[in-house]
Every structure is written in C-alpha cells, then in structure tokens.
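First up is the structure itself, then whatever we jot down about it.
Missing here is one protein chain; the remaining ones are kept as they sit in the complex.
Which chain is which? They are A and B, in the order written, and residues in each are numbered from 1.
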Amino acid sequence: MSDLPQSTPAPRRPSALRRAWDSDLAWSFRHAPLAVISLCLVLLLVLSAVFAPLIAPHDPFNPASLNLMNGFTPPMEPNAFTGDEFWLGTDDQGRDVFSTILFGLRISLFVGFAAVMFAMTLGITLGLLAGYLGGWVDTVIMRIADVQLTFPAILVAMLIFGIAKGITPVEYRDQMAIWVLIFAIGLSDWVQFARVVRGATMVEKSKEYVQAARLIGRSGPAIMMRHILPNVLSPVLVIATISLALAIIAEATLSFLGIGAPPTQPSLGTLIRIGQGYLFSGEWWILLFPSVILLALALGVNLLGDWLRDALNPRLK
Amino acid sequence: MLAYIIRRVLQSVLVLLVVGLVAFSMFRFVGDPIDNMLGQERTQADIERLRDVLGLDDPFPVQYWKFMSQAAEGNFGISYRQGRPVSDILLERAPATLELAAVSGLFAITFGIGFGVLTAIRRGGLLSSTVMTLSLVGVSLPTFLIGILLIYLFSVELGWLPSFGRGDTVMIGGWSTGFLTTSGLKALILPSITLGLYQMTLIMRLVRSEMLEVLRQDYIRFARARGLRERSVNFRHALKNTLVPVITVTGLQLGSIIAFAIITETVFQWPGVGLLFINAIQFVDIPVMAAYLMLISVMFVGINLIVDLLYVAIDPRLRSDSSKRGH
Partner (left out) sequence: MSESMQPTLSIRKLVVEIPTRHGILRPVDQVSYDIQPGEILGVVGESGAGKSMAGNAVIGLLSPPAHIAGGEVWLNGNRIDNLSRSQMRRKRGREVGMVFQDPLTSLNPLLPIGDQLSETIIEHLNVGKSEARRRAIAALEEVGIPAAAERVDSYPHEFSGGMRQRVVIALALCAEPTLVIADEPTTALDVSVQAQIIALLRRLCRERGTAVMLVTHDMGVIAEAADRVAVMYAGRLAEIGPVREVLTAPRHPYTAGLMASTPLASQGKRRLNQIPGSMPRLGALPEGCAFHPRCPRAAARCAAGDSPHIDSCDGRAACWFPIDASAKESA
C-alpha cells in the first residue's frame, strides 16, 4: 500500500482564477463554440444597452433634435430634403432607427432582468416558506402554483397587466406601464423557482444540523438559507437564464400587441409594432433592424441557457 | 380507478371555482361597473336600478354565487365597449379561433412527434443536428416575428397567400367555417403555421428527450438483445413508452394554442376571440376579459382531464393500481 507509485510531489494549490478556468464547467464552456459566441453576443448587447446614451448618435426622445423632414430616410443614404445620413435610416417621425434600437434594447433588457429578479425573489421566498413550514401554507402555495401552471405564462401576464391597468388611474397608465409590465411578467414566472427551492428545502429540513440548530434556539430558516441556496444555485441559474429569454420575448410580445411598453418609452417590441405598419409600403428598415436585434438577444440568451442546462446536468453528459 | 377519476373531476371543479373568483373579483372591483355601464348623462334612479339589477348590494358570497350560476348558463353580462351581450360576441368569434387552433394543433403534433422521433433515433446525424439547431431558433423566435416573416415572404414578396383575415366563410347552422372555400383554406395556412411552429418545436424537443431517455432503458437493450429489428425497437417499444409522458405535455400545449392564438390573431387580424381579448385589455372591457378567462379555463381544465384519462388508458400500470400514482 505504502509504496503506491506517486508520480509527482503534491503540486502547489493553484489560484482561484486558475481553478475556475480548469473547472469542468469552464472546460465544457471552452469546448462549446456556440456558447462562447452567444455569451459574446449577449455581453455586446447588454453593454450597448447600458451605454446607450453615450453610443447613440441622436437622442430619439428629445423632440428638439427631431426634424420631421428626416422621416423615412433609408439606411446609408442622405435624406432627399436635409441631406442628413443615418446609418440604419429613420422612422416616420425622423428618429434615428439605430438610436431608438439602443434605447429600446435598454428597456427590453431592463424589463427582462427586473422581471426575472422579481420572479426569482418571489419564487425562492415562497419555495422556502412552503418547504420549511409545510402544512397548509405549503398546500396553499403549491395549489396556487398548480392552478397558475395550468395557464401559459404569457396569458397570465396579459391578464395581470389588464387588471393592473384597470386599477391604475388613467392619467398614470403610460408612466406606470413599464412597472406594471415587470410586475405582470415576474408574477407569471415564479412557479418554477418555488418548486426547485421547495424540493431542496424539504430535503434539507430533515437533516440533523437544522434540527440541532432549532434545538439550541437558532433560527432554522436563516441557517437553511445559507445551506440551501448553494445547493439550488445551479438549477436556479439555469431556470433564471431560460426565464430571462422568456421574459424578454414576453415583454416584446406584450408590447407588440400594444399592451406593454407605451410609444413614449418604446421597447424592441413597440418598435416592431410600429415597423409592421410599414411592411407593405417599402420602409423595411423600420421593421427589420429591431427584429434582428430582438432575435439575436433571445437566441443568445436561449443558447446560453441551453448550454448551461446540459453542462450542469451530469446525467446528460 | 373510479376514485381517481372522481378526485380529478373534483380538482377540476375547484380550479374552475378559483378562476371564477378571480373573474368575479375583476368584474366587481376593477373599476366601477356602474361607471363603466352608464354614460355621463345618468340619473340617481338609473344608478339605483342598475345596482339592483346587478345585485351589487348583496353580500359577497351571494354575488359570487349569482355570477357563477349566470356564467354556467353562458351569461357573462354586457360588454362595456360594444354594449352587446358578451356571450353573443364570443359565440360569433369562437369558430374562427377553434378552426385555427385545430389546424395548428394537428400541424404541431404531426411534425413535432415526427421530427422528435427522427432526431432521437438519428442522434448526431447531419439532419437531426440541423433540425435541433433550427428548433432552438424556433423557440427563440417570438411568434409575432414568425408571423411577420411569413407575411413578408408569402404575401408581400411572393403574393401567394393573404396576409390578413379569414377569406370567404360559409355559415353552417350558426358556425362560420373557412374550411369549405379556397380562399378560406388559403387564409388558414400562414396563421396555422405561425401558431403551430412554437408548439411544434416544444413537442419535438420533448419527444426527443423522452425518447432518448427511453432508449437508455433496460427493456430497450433487452429488446435489442433479443434481435428485434430497429424499426420494432424504435416504434413498438420505445415510441409507445415515450408517448405516455408526452401526451400530458402535448395536451397542455394544445390548450396553450388557444391562448397563443391571441398573438397570431393580432398579427393576421384574424377575427377570433383572441383579438377580442386583446381589444378588451386595451379598452379595459372587464366583462369580456372575465368571460374570456372563464371560457379558456373551462377548455384548459377539460383538456387536462381528458389527458389524465388518456394516460390511464395507455398505461396498464395505472389501470390496475391507480392509488400508487402520487398526484
């Protein structure tokens, strides 16, 4: 036993960065070109949205900078009246399409991220409560989840949006629309988070350290949070990534249907709704460019989520 | 077995009661029904009379009971916006949505199961990788973009198919159908593909992953070890086992087709209940919203119930001891 061949002396403990680079997750990432490309794409889009005010050549929401004469300028061509050139053309009101896309992307991403954060917080909280308390609390929460799951998330979001709109006084409706949107999409998407966390909580609850902590009067939930959250980190991460793609699409869909972001704060969906009106009259650029960006964003996030799910699920390897 | 069915039916009724409560609360508490139903030139007597007719002074449970029993009879009140009974409007619009949903569902199931089986059996092949990549694009493409893309290709550029509406319809006993005219059938093509494509990709990916799971099972290895033909292993043994879980999800997908019809109907200006619902949200027409919610719940719950019973019919294990199934 003692003379088992030891090939090399124990190596020095590598740095955290080095270990992260060598981890299985990083390995499978580096060997999935599609995942690398989609991460770059998503990062590029997020950064352009964050720095939109710096990048955008025009301020599409400042009426003073708009010239109606610039309306319907095709991409890369000087306007027939003013001679101004716009990289991606202009819309009916002479707004630079490139700039509106940057600001639209900002709103789409903001709504998407905020809705997922909201859904995640709500789902994790309710999941912990249901799993830890059990009994009727568990029954009520999971029954609500079941009923909600019977209906597609987008329909639930529409309904919540409709109700919230009914409650909001007419004069605030446009102002509140973005927040109502976040609330509606987030509320339609908490169930999956809750289910995963509830399952993990129920497993953890029966473990001895929780029992022991309760016996000595420590708060069980606080300790469990510390132990459960790391356990559910990977499924929650996968669900959050896929939810982000769904939330972005849901926001775009609601806005496209005219029950989401208002024309004063257009998201990508609103821009596509506006652009659809010019499909037959030949101003293709108003529709095409926002659509391509929306598709790139949704596809990028989806590919990342897909890869993450495969990489974190060892059974499928 | 019988106990199981009774329990499922009771659960369904419970869901409907909860949804009814939501719908009723919307009707009662979102905005003031009196404000919405009476115009500016109203008298105190009008208000009193309407409060009495609507029973707004009754206790909450009584109002809820009245609302539900009227809904059960198909009476959902008067549309705020159109001033006509909601049930009339819904009946008028329902055939358009149902025909669209039926054709899309058929499309989604046929191609979803077909492609799913294909990509599972020929795992790693060129065709199946192509289909899988395309399906990811399909999942990422919002439905409305697919619709716009199809309109651009087949209506604007090629001019083959209409870009909006149902075409000519024929009335058969109160049901307006587009199946019997050429223009009606042509008008169905683009919306059906638009609506079915997303469901098709979902069904396909589900069938594929379930099938791969089943193909890993011992009884499949055993079937191979007995020298059965690949066709028999894949279809007689694997596919049937795959379908058990697939049926559940597919059933739910069919329900969501009716919900997703909202988007397709908006893109194609298809005169169905979905378009009606969107307009109701835009104008906060609460009775229409409430009625749509109730209607779609009945459909969903019904589909769920049928799916569960189908499940029992396919899986012999559930027929003999349904008690083992945790639900």
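Definition applied: a residue touches a chain if its C-beta (ideal position, glycine included) is under 8 Å from a C-beta of that chain, and two chains touch if they have at least 3 such contacts.
Keep in mind that this is a model prediction, so the values were computed, not measured.
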Residue of B:Leu228, B:Val249, B:Val298 or B:Val312 in touch with the missing chain, whole complex considered: B:Leu228
Chain not shown: contacting residue from B:Arg42, B:Arg122 or B:Arg317: B:Arg317
Sites on chain B contacted by the missing partner chain, in the whole complex: 217-219, 221-230, 232, 236-237, 240-241, 244, 314-317, 320
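Convention: only the chains that are shown with their structure count from here on.
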Touching residues (chain side chain A, partner chain B) in the complex: 147, 150-152, 154-155, 158-159, 161-163, 165-167, 245, 249, 252-253, 256-259, 272, 276, 279-280, 287, 291, 294-295, 298-299, 302-303, 306
Residues on chain B engaged by chain A in the complex (per definition of touch): 15, 18-19, 26, 30-31, 136-137, 139-145, 148, 151-152, 156, 252, 255-256, 259-260, 262-263, 266-267, 277-278, 280-282, 284, 286, 289, 293, 296-297, 300-301, 304
